[in-house]
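Sharing a structure, written as structure tokens. Questions coming.
A single protein chain has been omitted; all remaining protein chains appear in their positions.
As written, the chain order gives the labels A and B, with residue 1 at the start of each chain.
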Amino acid sequence: MLGYIIRRILAVIPVMAIVAIFVFLLLRLTPGDPAAIIAGDSATPAQLDRIRESLGLSEPLHVQLVTWIGQLFRGDLGTSIISNQPVTRLIGQRIWPTLQIGTLTIILSVLIAVPLGVLAAWRHRTWVDYAVMTFSVLGFSIPVFVIGYIFIKIFAIDLRWLPVQGYSAPSENLQAFFLRAILPCLTLATIYVALIARMTRASMLEVLGEDYVRTARAKGVKERIVLFRHALRNAAVPIMTIIGTGFALLISGVVVTESVFNIPGIGRLTVDAILARDYPVIQAMILLTSAIYVFVNLLIDISYTFFDPRIRY
Amino acid sequence: MAGQPQPTSAMQVVLGAIQLPASFRLGVGPIIAAVVLVLIVLATATAYLYVPHDPMNMNALQRLKGPSETFWLGTDPYGRDLFSRVMIGGQVSLLIGIGAAIVSVFIGLVIGLVSGFFRTADAIIMRIMDALMAIPSILLAIALVALNGPSIWSVIFAITIPEIPRVVRLVRSVVLSAREEPYVEAAIALGSSMSKILWQHLMPNTLAPIIVQGTYICASAILTEAILSFLGAGVSTEIPTWGNIMAEGRMFFQIKPELIFWPGLMLSLCILSINLLGDTARDMLDPRLKKREA
Partner (left out) sequence: MIFRNRDFSDRPIALEIKGLSVTTVGGRTETQILSSIDVTIRDGETVCLVGESGSGKSVTSLAVMGLLPKGSLAVTGGRIELEGQNLLDLDAGAMREMRARRISMIFQEPMTALNPVMTVGAQIEEVLDSHTRLGAGEKRRRVIDIMEQVHLPDVERIYGSYPHQLSGGQRQRIMIAMALILEPKLLIADEPTTALDVTTQNQVLKLIAELQERHGTAVLFITHDMGVVAEIADTVYVMRHGEIVEHAPVETLLRSPREVYTRELLAAVPSLIPRAARAAHDDAPALDVKGLTKIYDTRGVFKKGRQTRAAENVDFAIGRGRTLGIVGESGSGKSTVARCIMRLIDPTDGEIRVGQADIAKLGRAALQPHRKHIQIVFQDPFRSLNPRWTIGDSLIEGLLNFGQSRDEALKHAGELMELVGLPRDALKRYPHQFSGGQRQRIAIARAIAMRPDILVADEAVSALDVSVQAQVLKLLDDLQEKLGIAILFITHDLRVAAQICDEVVVMQHGRIVEHDTAENVLGRPAHDYTRALIEAAPGRSWDFANFRELATN
């Protein structure tokens, strides 16, 4: 089992290396002068020089790559063109709201989605199943920001139950934090719940057709135990996988949701960077979110050993 | 391993016999979805023939008007007719969806076939695909649009790149399981060339799943276009798309939610129909599901 875990950890290295090289090449291989692309059409030659200088664009490509990798190892993600601050500092200031909302959303989503999926599979081809599936396909089909605005319209503007926008740090006022976190979390959770519920249902349906489920029924085991002890645990690996790959959706959801609800997290940071053409920040966000994605999926890979004793080679 | 006998049990044969006549019954859902989709596509494609106003025509005197006989759905912050903009805007959104689906399926199919069939190429290709999968698609698309400019083709390209690894993985897994089939081994024994085996035996197996995948990509591309526009990283704001119309409505959401509601409704209906049809196609084509239903 230790061997498996170590191999999973080692497998992260080439993936992150390729991501880093890819991000590096993204700017350099784009047709045209990268400095001009970043600076925009109205840039003066002096501005262009300053950008070339700060990104080291006048060096040969391989020198740039070595410099870039070296910077990454030192934890240097570059400097914002607009605010002239190190990107790591910008991210450090903005990451907490995002982590709080994100974690809350994941917990909420799994707690809602897995039981829904199990229920739909158990009551296959009944109204319960159709209702869950309808919700799930709806969740995929409406853009996140539209969902956000619908929630705001209903719960904040019309019913006045919750604040429209904004963020409070939990350390200052826990109640205000939760009140303001409810709508963003629900908005973010919609697509994630749809995804996980759908996979849970499919995976459960598959497992419920297996021989060992028939064996359990032939033993006279109660249906509840058949569902949760026998079926769900065997269905867990694909569900965990989708929680991991769906994490990418969550990241793009965060970027959008933070704009809609005016939350000062790294999603907003990204949107501001797009509008200001602050490429170093965009680039750093790609690296950071990819690293988070890879890390989350590494944890999930390792969690498989807990669900399935066969994964111990 | 040595061939352990696997006689088909009586049960399997019985169940197999049942499944054929009762193969698949189409519900009302997919039929409605198909009708809605056809209507949306026809309405947007022919929009220039019937829309009452020029969607680009600004009028400072008619800003943010409510629905009226002249402006069926009211006007936007620049006094342009919302109805005309929504109908015309669908053209670009659908074009991006279909374009992204076709391009990513085609490229993904070729790479996936190579990866599934040639072991040496496989290791390298799959590492690159893993890395591409690790980059959140929306951020990758944002970066690509930021670098390549806000043209329609640039947006299609930006949406396509992150979708390719998913197609590659799908095609590869189908090829890997199909090449274990005895009929493929028989073809090898019959002296068929590698390209014949690849194109005539293996490739047809991938068609059904990638068509299904293509519908999902189409839906998700339309959605991504909207999100990119919303974030300010989409098609240039001069071109009306569902995403751009909604992005411009953001600031005025509290006073005039229709600016987001109508394009959002069209877009959601469209994606919903595509997704439902994709699900139906998948259920019809999934042999495992068929077995279970029997």
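FYI, contacts are C-beta pairs under 8 Å (C-beta built on N, C-alpha and C of every residue); 3 or more make two chains touch, one makes a residue touch a chain.
Quantities reported herein were computed from a predicted structural model and do not represent experimental measurements.
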## Note on the structure
From A:153, A:217 or A:277, the answer for touching the chain not displayed is A:217
### Summary
chain A residues touching the chain left out here are 3, 6-7, 10, 125, 210-212, 214-222, 225, 229-230, 233-234, 307-310, 313
### Query
What is the set of chain B residues that contact the non-displayed chain in the whole complex?
1-15, 17-18, 21-22, 181-183, 185-194, 196, 201, 204, 294
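Definition applied: only the chains that are shown with their structure count from here on.
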### Query
If you look only at chain A, which of its residues touch chain B in the complex?
14-16, 18-19, 22-23, 26-27, 30, 34, 37, 137-138, 140-146, 149, 152-153, 157, 205-206, 209, 245, 248, 251-252, 255-256, 259, 270-271, 274-275, 277, 279, 282-283, 285-286, 289-290, 293-294, 297
### Query
Which residues of chain B touch chain A in their complex?
127-128, 130-140, 142-144, 146-148, 219, 223, 226-227, 230-233, 246, 253-254, 257, 260, 264, 267-268, 271-272, 275-276, 279, 288-289, 291-292
